[in-house]
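The structure is given below, and queries will be raised subsequently.
The other protein chains are all here in position, but one chain of the complex has been omitted.
Chain IDs A, B and C follow the sequence of writing; residue 1 opens each chain.
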Amino acid sequence: MRVEEKELFKEYFKNLSDRERVIFEGGISLGTIFHQFVGTPVSKNSKYSLERAIEEAIKNQPCVYDVKVKINYDGEEYIELRGDMLDVELMIKVNNVLGIFRLEYIEELNYPLMYVKEIKEVRE
Amino acid sequence: MRVEEKELFKEYFKNLSDRERVIFEGGISLGTIFHQFVGTPVSKNSKYSLERAIEEAIKNQPCVYDVKVKINYDGEEYIELRGDMLDVELMIKVNNVLGIFRLEYIEELNYPLMYVKEIKEVRE
Amino acid sequence: MRVEEKELFKEYFKNLSDRERVIFEGGISLGTIFHQFVGTPVSKNSKYSLERAIEEAIKNQPCVYDVKVKINYDGEEYIELRGDMLDVELMIKVNNVLGIFRLEYIEELNYPLMYVKEIKEVRE
Partner (left out) sequence: MRVEEKELFKEYFKNLSDRERVIFEGGISLGTIFHQFVGTPVSKNSKYSLERAIEEAIKNQPCVYDVKVKINYDGEEYIELRGDMLDVELMIKVNNVLGIFRLEYIEELNYPLMYVKEIKEVRE
């Protein structure tokens, strides 16, 4: 049983609608990706395994439905993973509500932005 | 100017109400606290400086109004910071909406839970 | 060309013997493994990908010859990666000197210990 299926766990989220819960869990998982993995040594040869490991790690978290991670780096030398190299699409699902979230570097802001791309009702 | 005050930044959040935006930023900042700092060497002598540094770091993030961090550890030996030692109260404010968030260890779940304690309208 | 093969890089290590250099780089890489990845969400299903990603990441670092990472966790629920779950064997090689390093939890010390298992001369 996943932790979010436990009755006691659900008690703590009665003050949120399904849509709000999706938004909350999306924020947590984007913050996790950034702050757990920024700093990791990465090269064009090792980035594939890191992308997959980030995805598998995040799928453990509550309400994560799917996640795709791409690391934008093709240089010859290894460097530390920076936030501006991360391109993430994250899906969070609570009952019939599916949220699609993004982490991507926005050049005009010089900022790796986390935002909500879309939230929609889906059939189970 | 804080990044969240820039017009382009705001463009990305037009699909969220103020309340939803509060919830999103609260999730991000709780995920940040946990995943940036878990693992840090900590002792009862050093925890005070770490608590303050976490608070000051998080206040940089978008829409953070206030944050209090308490590390529950009083042993003699130094250890790595674990999630179950973190007790956080975080306030996020967007226009007139203030959200109060918690990260605390819930013994019955054996889980360091992030949740929304309260969201309310405030006067500016 | 790896960074450690650059002449300027080598200049900084002229005050160390090959054996000492092996010991220094071994310490760095063990510290990296622990403090980069502790806190990562992990379950028995996701740990394999994390073990491989840690290995691939560390192989980028100077003088790393090989590394094997094992995460000791088989519970049903996902948890944060802790130092006491890490079992690492790391090989560092500088010219003809090979060092074998360990990170493992020592129960009598209640401590995830990093130490030098063996250093030996090898033929190229």
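We take it that a residue touches a chain if its C-beta (ideal position, glycine included) is under 8 Å from a C-beta of that chain, and two chains touch if they have at least 3 such contacts.
These numbers come from a predicted model, not from an experiment.
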item: Omitted chain - touching chains that are shown; value: A, B, C
item: Which residue of C:42, C:81, C:97 or C:114 touches the chain not shown here; value: C:114
item: Positions on chain B where the hidden chain makes contact; value: 1, 3, 32, 36-37, 39-43, 45-46, 49-50, 52-61, 76-78
item: Interface with the undisplayed chain - residues on chain C; value: 3, 6, 8-9, 12-13, 15-16, 19-20, 23-32, 34-36, 106, 108-109, 111, 113-116, 118-119
item: Missing-chain contacts mapped onto chain A; value: 34-35, 38-40, 77, 80, 82-83, 110, 112
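Following the convention adopted for this analysis, only the chains that are shown with their structure count from here on.
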item: Chain nearest the overall C-alpha centroid of the shown protein atoms; value: A
item: Separation of mean Cα positions, chain C and chain B [Å, integer]; value: 31
item: Chain A and chain C, separation of their C-alpha mean positions in angstrom; value: 27
item: Residues within chain B bordering two or more other chains; value: 34-35
